[in-house]
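Attaching a single structure in structure tokens format; questions to follow.
Only a single protein chain was left out; the remaining protein chains are all shown in position.
By letter and in written order, the chains are A, B and C; residue numbering begins at 1 in each of them.
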Amino acid sequence: MDAPAVDFTATEIMTVAASRLLKDGTVCFVGIGLPSTAANLARLTHAPDVVLIYESGPIGAKPTVLPLSIGDGELALAADTVVSTPEIFRYWLQGARIDVGFLGAAQVDRFANINTTVIGDYANPKVRLPGAGGAPEIASQAKEVFIVLKQSTKAFVNKLPFITSAGYLDGGDAREKAGIPGKGPAAVITDLGILTPDPVTKELTLTSIHPGVTVEQVKGATGWDLKVSPDLTTTAVPQTHELEALRDLLARTAKAHGQSGGGQSAGGEG
Amino acid sequence: MDAPAVDFTATEIMTVAASRLLKDGTVCFVGIGLPSTAANLARLTHAPDVVLIYESGPIGAKPTVLPLSIGDGELALAADTVVSTPEIFRYWLQGARIDVGFLGAAQVDRFANINTTVIGDYANPKVRLPGAGGAPEIASQAKEVFIVLKQSTKAFVNKLPFITSAGYLDGGDAREKAGIPGKGPAAVITDLGILTPDPVTKELTLTSIHPGVTVEQVKGATGWDLKVSPDLTTTAVPQTHELEALRDLLARTAKAHGQSGGGQSAGGEG
Amino acid sequence: MARLTPLREAVSEIIQNGDTVALEGFTHLIPHAAGHEIIRQGKTDLTLVRMTPDLIYDQLIGSGCAAKLIFSWGGNPGVGSLHRFRDAIEQGWPRPLAYEEHSHAALANAYVAGASNLPFAVLRGYTGSDLPKVNPNIRFIECPFTGEKLAAIPSIRPDVTVIHAQKADRRGNVLLWGIVGVQKEAVLAAKRAIVTVEEVVDELDAPPNACVLPRWAVAAVCHVPGGAYPSYAQGYSERDNRFYQAWDAISRSRETFTAWIDRHVRNTADFEEFKRVFAETAKSKEAV
Partner (left out) sequence: MARLTPLREAVSEIIQNGDTVALEGFTHLIPHAAGHEIIRQGKTDLTLVRMTPDLIYDQLIGSGCAAKLIFSWGGNPGVGSLHRFRDAIEQGWPRPLAYEEHSHAALANAYVAGASNLPFAVLRGYTGSDLPKVNPNIRFIECPFTGEKLAAIPSIRPDVTVIHAQKADRRGNVLLWGIVGVQKEAVLAAKRAIVTVEEVVDELDAPPNACVLPRWAVAAVCHVPGGAYPSYAQGYSERDNRFYQAWDAISRSRETFTAWIDRHVRNTADFEEFKRVFAETAKSKEAV
């Protein structure tokens, strides 16, 4: 029986909301962690023909459990084909064959630029993050980009210490002027709501808020004075079949990996 | 029983002489036609571990009959692996992994430059030849090059109308100065003898003459005043086992291809 | 997204007059049936790209389909010259043929650059060759780190690439194997791709890391068994070396060529009829 669910966590609605943005048939370059969870949930629910590409080489991956790493054998076994990593980046991503790049991030700024490199000075970092991985070219070359990460003032900062991967740079037409081919981030999906770029200024604006969350909460979790859309909507709650699919997926994954929450770590690769 | 053969054709001694130049274990990039015949004869006689690479993709090809074309299925079936044509040229030839490039030619000049493009003017050709194929990069990037073709004044010309693939250019250190990595043609094997470059001038010099051929005959088949080495030797006649291996190979080939002399055409692909 | 479609429709809808078209296949898997269909439909003003313009391009050129040729080796492999190619270049028949000439290494790299969505390819190549003197699309650049001089050529980005492969599944995913040549690169370098296949199956059963083209990278998949003839499809057919030799006589004069093309291609409805007519011709010759 399908109906709106009543009991779900903030992470669950974030994952479901992210998954819904993936249309069936879309060719999606998937980052590990939350993006991979959301993309596979889409594949297991409304988008059976979504094509999932992982930077390690699988094209058309159909994992039955979530990969813990970007190169799990599970990804290769049921893929349409597995190519080399250079080919993934050269023929498929740079080849302009990717509709959606689905990324995580350590930090984003108000123009949806991404930092996964350092906090503090590059030469003398306060915190050294994993680095770029595939993100700079996914962010610039996928036709559009979705970013999924939990919202906090640590993660949503006014000015990034380091731009690893371009969103809209300084906003407006800066991205276009820099000669970046893809259209850029279409949405940032968090545990509190959905932020989308203003059509003109490209500043991230709260356009959907998850049920039970207040605008003040979202603003309080943002490191700049977050604009709120006059047409602010409330995110549709997960349907029971979506939530069941997600929970089954995570349970299968935990069982297979001998641990809890595989694929749910925030610091995912790429 | 192995012994010097008594009855053989000019083409046969040419092929046997060419095959003998290939050392066992050599990695050889093989052109179709005479080079392929000679290289496979080497593999079937003194050089079982020679590695034959064809530009269509087979690496370590071990055909039981000669290929009529550069992409015969026979080449793929018993190869160590078959890669893409771009990979052959990029990772294996340009990657400097080829010991010997074994080429045919329509014309050569006194510095072992090769023409396979046009006779006459490029824009208004008298005879349009097939073109470059793989030869320009084989000639420049293999560590050394062997050229095999029948000798005549039409083929051995003083000045080429078009240099498709570099030998020693204008001679001396011209090749080195042009920044060409490989050492260049080590020998031109014909149906009359073997020509090798003078160590200093790089001019092709007759250093071995096939039994029963006169120096005048060779000079008469050369479009320039051919120098003859003071140490001119007579080419060792084919051994019976070599000749038998060659004839068996050609017979098997004729039977398989339903024709005579497959792989013996002079206009083979680059 | 690949549609399973008759070859006639695919050629009609996907190839336009004036297009840059690459029909690839390195001796193996040459898409002859698709070449015939282009002739049948009278497509014209095409810029044809192919590393080894052999019989298939001799037929297209002799039929007047081509305005320009980009190539690196033009001959009848193991036999000799391509007479229609030479007649077009040397005598302008049936129309003048512009041509741009490269080496195999350069064209292979140009397809790789095209598949990689780069405007040019870099290679160590052409040193000492006269080709750069006659082809302004061969230039030289410097490495920004070492200062070394390297050759550069424009990438190949066909409007349409046509290949022949062994298998497709019902959704349009394609598998080829054996001598795979530049086919994957040629398909991915193109805006649109047509693939003719020997067989349509429920499951590809591709080995790991095989050369597979996913359905969404291909515009049309056409089931044309034997569609590589006289080339071959490994595991399905053998190369007809005798036809390559016979082509020398057929193509030597304009008259014998035109008669052959009219009878076997222009006056047949499709590749199935070509095969019937061709078999009849072969039989009657044997009878004589």
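In this text, contacts are C-beta pairs under 8 Å (C-beta built on N, C-alpha and C of every residue); 3 or more make two chains touch, one makes a residue touch a chain.
Keep in mind the model is a prediction, meaning the values are calculated, not measured.
Q: Determine which of the presented chains are touched by the chain that is not presented, and list them.
A: A, B, C
Q: Looking at the whole complex, which of A:C28, A:I70, A:V157 or A:L195 touches the chain that is not displayed?
A: With A:C28, A:I70, A:V157 or A:L195 as choices, the missing chain is touched by A:I70.
Q: Which listed residue (A:P4, A:G25, A:P130 or A:G220) would be found touching the missing chain in the intact complex?
A: Residue touching the absent chain, from the options given: A:P130.
Q: Please give every residue of chain B in contact with the chain that is not shown.
A: Residues 25, 27, 51, 59-60, 76, 80-83, 90-91, 94-97 of chain B touch the chain absent from view.
Q: In terms of residues, what is the contact footprint of the unshown chain on chain A?
A: Chain A touches the missing chain through residues 32-33, 55-58, 68-73, 75-77, 82, 84-86, 88-90, 93-94, 113, 117, 122-123, 125, 128, 130-137, 139-141, 162-166, 169, 175, 178-181, 257-259, 262-263, 265, 267-270.
Q: In the whole complex, what residues of chain C lie against the chain that is missing from view?
A: 117-120, 122-124, 137, 139, 141, 143-146, 148, 150, 152, 154, 177-178, 180, 207-211
Everything that follows uses one rule, which is that only the chains that are shown with their structure count from here on.
Q: Using mean C-alpha positions as chain centres, tell me how far chain B is from chain C in Å, no decimals.
A: Roughly 28 Å separates the two chain centres.
Q: If you average the Cα atoms of chain A and of chain B to get two centres, how far apart are those centres in Å?
A: 57
Q: Which residues of chain C are in contact with two or more other chains?
A: Touching at least two other chains: 112, 184-185.
Q: Check each residue of chain A and list the ones that touch at least two other chains.
A: none
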